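A single protein chain has been omitted; all remaining protein chains appear in their positions.
Per-chain residue numbering starts at 1, and chain names A and B are given in the order in which the chains are listed.
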Amino acid sequence: MANALSQQKPTVESISRQNRIRIGRLFIYGPLAVMAVLYLMPLWVMVVTSLKPLDEIYGGSFIGLPQTVTLDAWRSAWSQACIGTECTGLRPYFVNSLLMVIPAVVLSTGIGAINGYILTKWRFPGANFVFGLLLFGCFLPYQAILIPMARTLGLLGLAGSIPGLVFVHVAYGICFTTLFFRNYFVSLPDELTKAAMVDGAGFFRIFWSVILPTSIPIIVVSCIWQFTQIWNDFLFGVSFTSGGNSPITVALNNIVNVTTGRKQYNVDMAAAMIAAIPTLLVYIVAGRYFVRGLTAGAVKG
Amino acid sequence: MSTLEIDRVRKTYGNLEVLKEVSISIGTGDFLVLLGPSGCGKSTLLSMIAGLENISDGEVRIAGKVVNELSPKDRDIAMVFQSYALYPTMTVRQNIEFGMKIRGVPPAQRDKAARSAADLLQITHLLDRKPSQLSGGQRQRVAMGRAIVRQPKLFLFDEPLSNLDAKLRVDMRTEIKRLHARLGTTIVYVTHDQIEAMTLATRVAVMKGGVVQQLDDPQTVYDRPGNVYVAKFVGSPSMNIIPGRIEVEGTTATAIVDVANRPAARIPGIGLSSQAASTYANRKVLIGIRPELFSVGNGQAQGAISVDVDVVEPTGPDTLAVFQLGGVEVTARLPPKQVNARSSATLAVDTSKVVLFDQDSEELIN
């Protein structure tokens, strides 16, 4: 697995030290700084816009600091803005997303862990094929399953409900989490499980006492990845829920696409920030693991 | 403590036959070393004894009891792995006690057993550390501690020293030997290092390609290797295998070897069984001479041979001299500073330990 990013391993430092003179460094820092500004600009715009009163938005520049700072837009986005005909703000949808994301993350990570354990330490004939089947699921364009899933959720009585969404996210999340754990466990020596077997431990005991305690990093990676994916999901939310059961992304899109009256851009931005804050927080707190999740399937290790 | 019988055991992975009818039997307190190059099936055989791999065919008996169907935990064995396989999140104490905990041994007893094992291996001060805080040698000791507390019928070691540096390897070798002498438990030990085999074993099984080539005590394996493969694998520098011919008189043979630009060399006084003597009289054979059987001789002695030395390699205690004999490169282990490179030398051969091999089958001629 590529945790290379987290290790500060110098590669071409000696070259750069020799060949690069000070002016050369300018060509390195210059573009990097410009890019950094460009990357930060949308976040900056979202924050300052969300803090401005509406008049200032229509009067002043969208990029400048607010002259009067107000949290009205945030208040409105959180508890007053209209989503469809209900003017409840994002709060109930935020709660929906939490009710969806927590069980889905826990279940998919747990199932992925035990699948990865089996596919590496208890290989059976056809284990590789099973892994291949799961792996393709990571790359499934979900449009190809929307109609059958909608019908099936209806048959199961889960249509339009949060448990239904949890089921969908777990079903497709297993593919990713299994990949994470499998790739991690492949690098644990098989002798570890063999030693535990000689010590008398069985299938579950080895998993629980020997394998899981060594897997904290990959558990974090899996949880963060799943949390980000599920929190940010829109397609399943908009396809399988309606009205008050929608997750926050769907509600945000509804707020933003309201076409009646004077457009409240500050509320839009505050709402976007509210929807973004949980994943941004996770990213800030555990960015290292986030990167590992991103690159997990992509770079072999 | 117990006997171990491996009876016509085979192992196949699909169509790949990894072990072919392996039979080995050792007694109580024996130290069996499975010796062979990487990939010859040693670990597979050990795993089958441990119950970590299925036995495709044949039987494994521990203390006379067939264990084919028993899981590892029911075989009363303990195993030390090449990578030590210490549980990384547990302390040394927890590592050692893990097996006992699973078997439901009460805490007080566990603690006592862990302590005495730690005392024996001098790792008492490490009991509360994690494996990542230990050096290679210390990890090795912990792995052995984990095995010892089981008080098993049989210890299994899979290349336990090959991850250690050279100096530590020698120390731990001695330690293992001491441990065996003290506990007296039957041991099966896998290695590709012939010196480990020679120093530790009471019985050596030399393996190649899933077949046991020879099963004997180490000295016999060294002095009378069963075939050319064993002869070359055991001993360093390895035994010289020289093509030649023998003339027989009674049960004594004289080997005749071509020497470039000189008359053929004659090495008399090689003992033979009467049957072999009649079979091989005047036939081509392979003559096996260990490097240390050569000595610097004088020209008059019977069986002295004259050679042109190409290279000399001083090793400290002796010097290795390399020369051509019978069309192959031959190495002699001689006292230092007795011969020079690119000059001729006269060497004598201790013929009592010269061995002969059949030219075609490469088997030892008795």
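Methods note: a residue touches a chain if its C-beta (ideal position, glycine included) is under 8 Å from a C-beta of that chain, and two chains touch if they have at least 3 such contacts.
One rule holds in what follows: contacts and distances are computed from a predicted model.
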item: Protein name, per the UniProt record, of whichever chain is missing from view ("Carbon-monoxide dehydrogenase large subunit", "Sugar ABC transporter permease", "Lactate utilization protein B" or "NAD/ferredoxin-dependent reductase-like protein"); value: "Sugar ABC transporter permease"
item: Per the touch definition above, residue among A:Pro31, A:Pro189 or A:Gly243 touching the missing chain; value: A:Pro31
item: Residue ranges of subunit A at the interface with the undisplayed chain; value: 2, 4-5, 7-20, 28-29, 31-32, 35-36, 38-43, 45-46, 49, 57-58, 61-63, 111, 114-115, 118-119, 122, 124, 128, 130-137, 139-149, 151-152, 168, 170-172, 174-175, 178, 202-203, 228, 231-235, 238-239, 249, 252-253, 256-257, 265, 268-269, 271-272, 275-276, 279-280, 282-284, 287, 290-291, 294-295, 297-301
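One rule holds in what follows: only the chains that are shown with their structure count from here on.
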item: Complex contacts: residues of subunit A adjacent to subunit B; value: 189, 191-192, 194-201, 205, 209-210, 213-214
item: Complex contacts: residues of subunit B adjacent to subunit A; value: 47, 50-52, 71-73, 77-79, 81-90, 98-99, 102-103, 146
